[in-house]
Every structure is written in C-alpha cells, then in structure tokens.
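Every protein chain of the complex appears in place save one, which is left out.
Chain naming follows the written order as A, B and C, and within any one chain the residues start at number 1.
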Amino acid sequence: MLIVMKSDATESDIRRVEEIIEKLGYRPHTMPGAARTAIGVTGNPGAIDPTHFENLPGVADAIRVTKQYKLISKDLRPEKSVIKVGNATIGGNELAIIAGPCAVETVEQVFSAAEAVAKSGAKFFRGGAFKPRTSPYAFQGKGEDGLKILAEVRNQFGLNIVTEAMDERGVDLVEKYGDCIQIGARNMQNFSLLKYVGQTRKPVLLKRGLSATLDEFLLAAEYIMAEGNYDVILCERGIRTFGTHARNTMDLSVVPAVQKLTHLPIIVDPSHGTGRNYMVNPLARAGVAVGADGLIIEVHPCPEEALCDGAQALTLEQYSELYTQVNAIYEILAKEEMAIALA
Amino acid sequence: MLIVMKSDATESDIRRVEEIIEKLGYRPHTMPGAARTAIGVTGNPGAIDPTHFENLPGVADAIRVTKQYKLISKDLRPEKSVIKVGNATIGGNELAIIAGPCAVETVEQVFSAAEAVAKSGAKFFRGGAFKPRTSPYAFQGKGEDGLKILAEVRNQFGLNIVTEAMDERGVDLVEKYGDCIQIGARNMQNFSLLKYVGQTRKPVLLKRGLSATLDEFLLAAEYIMAEGNYDVILCERGIRTFGTHARNTMDLSVVPAVQKLTHLPIIVDPSHGTGRNYMVNPLARAGVAVGADGLIIEVHPCPEEALCDGAQALTLEQYSELYTQVNAIYEILAKEEMAIALA
Amino acid sequence: MLIVMKSDATESDIRRVEEIIEKLGYRPHTMPGAARTAIGVTGNPGAIDPTHFENLPGVADAIRVTKQYKLISKDLRPEKSVIKVGNATIGGNELAIIAGPCAVETVEQVFSAAEAVAKSGAKFFRGGAFKPRTSPYAFQGKGEDGLKILAEVRNQFGLNIVTEAMDERGVDLVEKYGDCIQIGARNMQNFSLLKYVGQTRKPVLLKRGLSATLDEFLLAAEYIMAEGNYDVILCERGIRTFGTHARNTMDLSVVPAVQKLTHLPIIVDPSHGTGRNYMVNPLARAGVAVGADGLIIEVHPCPEEALCDGAQALTLEQYSELYTQVNAIYEILAKEEMAIALA
Partner (left out) sequence: MLIVMKSDATESDIRRVEEIIEKLGYRPHTMPGAARTAIGVTGNPGAIDPTHFENLPGVADAIRVTKQYKLISKDLRPEKSVIKVGNATIGGNELAIIAGPCAVETVEQVFSAAEAVAKSGAKFFRGGAFKPRTSPYAFQGKGEDGLKILAEVRNQFGLNIVTEAMDERGVDLVEKYGDCIQIGARNMQNFSLLKYVGQTRKPVLLKRGLSATLDEFLLAAEYIMAEGNYDVILCERGIRTFGTHARNTMDLSVVPAVQKLTHLPIIVDPSHGTGRNYMVNPLARAGVAVGADGLIIEVHPCPEEALCDGAQALTLEQYSELYTQVNAIYEILAKEEMAIALA
C-alpha cells in the first residue's frame, strides 16, 4: 500500500496517516518529495483496505502495490534520491568519485593515496579495514586500527570515508569511524546484516552480488529500507560469467534499468568489475557515459606491493588521468542536456 | 606445512609436535587416520622451516603445502571423513537421506512430514526456522518456536535435525536445539559466520553458493575447519546459469571433483537444485548414481499450501517412491563394487 | 494447427486432410501413433480456420497451437518416438550406447576401438571425419577418407555409424557412408544446415548448443522436422558456465524437461560434458539414472596419443567398466518399473 498525499497536505495530515498505519500494526515509511509526500506501508501480511485512508484530509490516493518492492520504487518517490554522505552528496548534480586503496595497510600507504585523492577534487575515500577474502589464510584486514587511520584521513584531508563492514560488530565500528557503510557483493544476501544496517542511520553502499539478478539486488536494498534507513546507494561491481579476459563482467545495462525502476543513485566499480589495471580507465569512462552517478576506484601508491588486489589498482598517475577523462565525459553529458535521458 | 606421523608414532610423539607448533605461535590441526596421523599447521604467515620437525621422534615427513587449502585436502587425510550427526553418520557406508519441509510452519505440518520420513528409514530431518528470503516481505520463519518443534521431532521420531542458521544468534540456537547447522548458499562466503560456526562443535552442512567456483566452495569449508571444527559436510544445490527450464542448474560434476581433492563427504539437493517437483526424483537418482553420500529433499504433507518453495516439495507418496528408487541405485553401486570408483 | 484423427480414421480420411492442407498452401506432417494419427500443419503465416477440418470424416479435433513448436510436441504425438538408426533403434526399451574415438585418425586406431565397442554389446560407433576445431591450425579431420574407414567398421563389426557433418557437402558424404548425421553444438543454430539435414532421410543426432536454452534447442529440432525429417535424437553435451573444474557443466535437468514436452529421445554425452577422464563414468551413470535414452562416449585405444580431446577419452578398459555399470543402473530402473516415471 502506498499513500500519496496532496501537494498541500499539512504536517498534521501526514502525521495522522502515519498514526493510522501504526494503529493497524504496520509500519509507515514517509518519503518527502519535491511536489508531494508519499507514505509506503510495510509489515502488512496481505492487502490493506484503501478505504482506511482515501477519505482522510490531505490524501490524494491510496494505491495497492502488487510489485515485490515498495520503498525503492519510483511510485513512492518519483524524484531521484540525493544521499548525503558526510559533508558531500551522491546522486545529485556532481559525479561522485570514491577512491583509495583496496585495503588499509599502513599510515604511509593510506596517506599517500589520500593526498592524491584529495588533490584530484574527489570527495570520498575508500579503504578496507575488514577484508572478505576467499582464503582464510589471506590478509584479513587491520580491523579497528585500520578504521582509526581512515578517521584520521577525514580529519586531515576532509574526505568522506566509505568502508566495508562484514558483521554486526563491524557495522558498529564503521558507524563510529566512517561516513558510509559498504556491504560487499558476497554479503548482498546476508539478510541479517542487511536488517542490521537498516537500523543504523549511516548511508549504505550496497554492492550487487556476483550472480544477483536485478530483482534480488533491488530487494536487498528494500531489506535495508524496510528497517527505516532510506540512504542506500547501489553499486554495480561486475558479475560472474564464463568470460576469463576480465575477472568479472561489468553489466552496465543495470544502470539504466535501475534508473527506470528506482529513485536510488547507482555508481559503478570498474576496479573489481574488471580486475585488470589496463581496463579500469576505459570501463570507468563507459560507466560515466552510461549515466552512473559515480565511480569507486582502487588507487595504490605502489600497486605491486599491495597486500590485496594489486593487479587492479591504479597508480596515482593513472588515477589522475582517469579523473580528468571521466569528468570531461560527465560535463559533456550535462552540457548536451543528456541529463534528461539519464533521469 | 603438513606433518605426517609414522604409523607407529605414540600419543606423546604427536603431543610433542603439537606443542612445538603452538610454541612457534601457530595452530596444530591433528587428523587421525586409518594408517597414520597427520597434523596440519595454520596461522603461519609464511613458509615454516621443516627442520623444526623432521628429526623429531615419530615424524615421517614435514611437507610444505603450496596449495590454498590444507585441512580439507587428501594430503592431510587420505581416507574419507565420516561425520557424526546426532546418532547417525554421513559419509560412511550408508546413503544419508535428509528430508522434511522447506520451512517449519505448524506442529501438524512438521509432525506429518516427520512421520513419513521416519517410516521411510531416513535418519535425518530438515526444516527451516530461519528462512533467507529474497524479499523482506516474505515469510521469514518461525525462529526459536520453530526450533522447539524440531527438537520435539527428534524426541518423538529419533530423527537427527539439520536446520539453517543465518547469524550468530541463530547459530547459538541451532546448537541448542539441532544436530547439524546448515549454512545456506547465500551465506557461503559470509566469512564472519563461517568463523563463528567453526568455533562450535556441531557438524556443519555447507551449501555451495549460487555462483561459487569449486575453489571458493572448498575454501569456505577451510574457513570453518581453520577454526577447529572439522565436521563439515558439503552440499551441491544447483548453480545459476542462463537456463530457465529449472530454477537452478545442478552441477553433478562437482561430486567427483570434490571426492578427488578432499576427504569431506558431499551430498546433493535436487529440491533447490531444480525447483521443479517433477525433476526432483530423476535428479535425486542422478545424484546417487554420480556417487554422492546423501540427499537433502523437501517433503511437505500438502505442497500446494506450503508457505515457502511449494513448487519443489514432494508429496509424502512421491518421497516414498524416491526413497525406494535411490536406495536401489545405491545398492547396485555397492554391489558392483563401484565403491572403488567412488572413493 | 494440429488435426487429431479418430482412432478409426481410414487411410483415405488421412489423405483427404493432407490434400486440403496442401491446397491451402501449407504443409502437412503426418505422425501415426499407437492410438491415433495426428497431422501437424506448418507454413501457415497466421491462424487457420478450424472449420476447414472439423467436420471432415475421421477428424476428431482441430486444435490451434499457440506454442512456438508443433512437431516436436507431445500434443502431436503422445507416445515416445523410437528412432531407427541403421539396424538398431534409439528411444526404445534398450539403453543406446554410442562409443568410439573423437576423431578418425588411422585404420588401426579406429578398428582397435571398434573391436572393443562391438565386443561390449554396444550397437553404435562414433568417430569424426570433419572436426570443428576452435583453431584453424588444429587437426581438421580426415574428411571422406575418414568416412570410408567408418563404413568399413560397419561392414566388419556390424556397428551403426554416427558421425558429424559441418556443411552441405559433409551432409551428402555422411548420408552416403554413415547411419546417423551428427550436428555439433556449435552448429545447433546454423539454420541453413538444419534445413539441409531436414531434407535428408537419415536420422539426425542434434547436440545442444553451449549456451542454448531449452526452447532454442527444441526449436532447432523443429527446424529439421519442419522440412520433413522426423528422426531427430537430442543430445545434452554440457553447457558453458563460470565453472572451471570441468570443461562444461552437464545439465541433466534438461532430460526430464525434454521428456515432459516432446516425444523425441534424448541421450547425454559425458565425455564432452565434463572433458575430464575421471568424471566420465560417474556422469554417465548419472545420465542413465536421470532417465536418458542413451550415452555417447569417447573411447580411444591410446588416449595420450589422441589428435583431439585425449583428456576426456576413456581407455578400452575404462569403457568396459562404464558399460557394465550403466547397464546395471538401467536394468534397475526398468526392474523397479521406474520406466513409468521416465516416460
């Protein structure tokens, strides 16, 4: 059930609808929009009788939603969501670049990367303190010590910190030290973790699973939102196919598909999406050209010494070249008013 | 590093090797075998000097292991592992049948299924109290109440309970009420959860992820074993491909591949592996013929009323027919001494 | 349009319906069955008015077919088709084993394999004279000379010859020298070739393409049948997935799916389906257990010297072991009257 308020509905009209929803034992999700507010209802086991709402003051319409997803949909919120991450935003009129090393290794490594990232003009820094590694014997990340280094990067360079959490303890720590909680591809359907981050008030960067369909990806976002956290940023990071020339196959068609169905921003990750240094820049350009809201890029001052995923990390020089190229394309898209097509 | 003891090594020889490993700051994993004991070493950041061990009494060999996995490998334990689950075993000379409904719904539903399963001769009962559902609005399972019903099934029918946990709280509860902790396909690379179940002393049924390679699957088992829990049963449950005639594509070639590399038992799940009622029996027969150690099968007294995955559940009659057919094939394999080829 | 004749319809009733179909400019496909004859109509651009037929003598029903396929479907022919290949059949009450080397190399190699195949009791011999190789620089087969060797095998050992054609010239030659024309996976959607073999009167073994959906596979058979050749045997030979432990992933669920929809026999190819010697026997057993009508197996007197696909060829001893095992399973299926379930 989706209750669409009139454009002149008052705060108290909205509050009254919320109260009725709560009294029925369900949960209201209120989404203010440019033209009007809509209120999603979740928690109802079956259809709700629309007559509960349609004659209330301020209510324009009460619509039965038969689709699997409610909160992510454009029915609930026709305008694109702009997500605040620290002191910057993702999904607005600026290309969001999140750059940094795969893993936090040392203060020197992190600061050297952060300096280059800040200098480029990017506003977000990435770096993992908890690393989901295929082998139990591979480097598992520096944990809380790593997060402290990242917090120091924010203080010193003004960059907003995006970093992964793999479990509840990790979420608590990232909430404390970071600005955006990343949920990795392998945890995209870790539903307990999704519910847990849904209860925080930090924005969440949700990566698409290696073999997730679009529906599964969107419903993972819906899991987070159903708990009350509406600040979800989607991220395409490559899917698994039979191909071997790249580590994964970037599925850029998911960008227009997401934009058609949802109000959430979506960024792309050409570093994990290709796993090959020489492919990162071309696929980053493609990601911006297809209409993504941003990029997440691995940069390492010395890729050949990286403890994790060195093969795909850009050098600081390569990163700088990428930054220039993708922004040139982004500007063209804006200038030619392709924005219409991207919406 | 793998330390192979002589066949006449004493308990104190073994203990001494373990002490040296611990003194070096690493972790010994002692695996007694039919002919000899082997001790795996984990926790070492780099290569270990074999001279620490090779001249000790009772030591036959100290072998550097360059492969990614140690504890699952036949190098460590050439004989097949037979895993004790409650009062029965998986991996020995009997076909293990785990049957029951997808989800625990009501006492009546569960008991009706359990009666048929017990009557058939099967020794294991399945049923989910925590359900990983793609949509946050789908039935999420009955939680601890469901587990209590399952514990009652064990008391009344003598069946051993296999049931899924999705997070640490769930693991604690399954440890309390069940006999075997199932880790679902979507959590196969939830590394925090793998470590957590590695610290329990209940056997673990580990399902292959929807797009997991064999290496990733085996390393997920290695994660559990590296924490000290060696009772891992693998389960092929279908992978994701372009095909649409079945819900997933069962990859039976993984059975001989697993048997070639590891000492762990492997079972197959034709219910999730096909998602189609009419395919379950044929694929169950195929799973036994390919050499699997067992089957996990969804049975529901009334599939068309199931709250979850009804399309793939067998009726009690269909289950009984399947039970007869797969055991006939299993006996033929044994009789013709195909066991050799299966080992 | 499908015209179902009454069980007591006469030859002249049938002929009259055929004439009307031809007069309308379409093509009749008459399929005699155990209980009744059905006549498929193809070539019609849109729906046909059933009143043309429903009042004719001997006509039981005139059914509009909205499905994409007509001639392969059980609507047209509810009984399973038994295909005559040389002096034997595929699809009847006997497991069909087609064995032999990947490629015809020398008289000695072929005769040595043929002797073992004939001795085992198998009735079909395989061997390629035209080899579809990924590289233009790899061995391309011995051409007509190879076919002459195969024809000699038939004369000497009484085996029926199944061999691949890659183009029209090849089809003409296989028609001359062989008993069954194999269309390889890479040509499954070579529609010109399908039409061409549809005009021959030799049975066709049609292999599923590496990434063919079930619908595409069945429509490829429909292409052949629409030209008037109804003797099509389907073959599952493994699909392409992300997996690397086997060369392909055998999709055994396609066997019950095919049996549900069509009257055509289906066999499986565990040699190409796995590409690994040690997997061939387990997957052959699985193929028989799932309900396939036969197997196609690569056997080579000396696999390590094979010019093509040696890694998957069985030795003569391994082949003999496989033959015993799969027949034991086949007999059990028959004995337990699983045949009902397989139909």
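The criterion applied here is as follows: a contact is a pair of C-beta atoms (placed from the backbone, for glycine too) under 8 Å apart; a residue touches a chain by one contact, two chains touch by 3 or more.
Nothing here was measured: the structure is a model prediction, and the numbers come from that model.
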item: Touch with the omitted chain, as defined above, among C:Leu2, C:Met166, C:Ile181 or C:Val255; value: C:Met166
item: Sole residue of C:Gly33, C:Pro132, C:Gly158 or C:Gly310 that reaches the chain not shown, by the stated touch rule; value: C:Pro132
item: Contact with the hidden chain (one of A:Asn44, A:Gln68, A:Ser112 or A:Gln325); value: A:Gln325
item: Residues in subunit A touching the chain absent from view; value: 211, 213-214, 239, 241-246, 249-257, 260, 273-274, 276, 278-279, 281-283, 285-291, 321, 324-325, 328-329, 332-333, 336, 338, 341-342
item: Those residues of subunit C which, in the complete complex, touch the missing chain; value: 42, 68-69, 132-137, 166-168, 170, 186-187, 189-193, 195, 210-211, 215-216, 219, 222-223, 226, 240
item: Absent chain, residues of subunit B that touch it; value: 240-242
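The rule we apply is simple: only the chains that are shown with their structure count from here on.
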item: Shared interface partners, meaning chains that touch subunit A and subunit B; value: C
item: Between subunit A and its twin subunit C, rotation from the CA superposition, multiple of 5 degrees; value: 180
item: Centroid distance [mean C-alpha coordinates] between subunit C and subunit B, Å; value: 38
item: CA centroid of subunit A to CA centroid of subunit C, Å; value: 50
item: Where subunit C touches two or more other chains at once, by residue number; value: 241-242
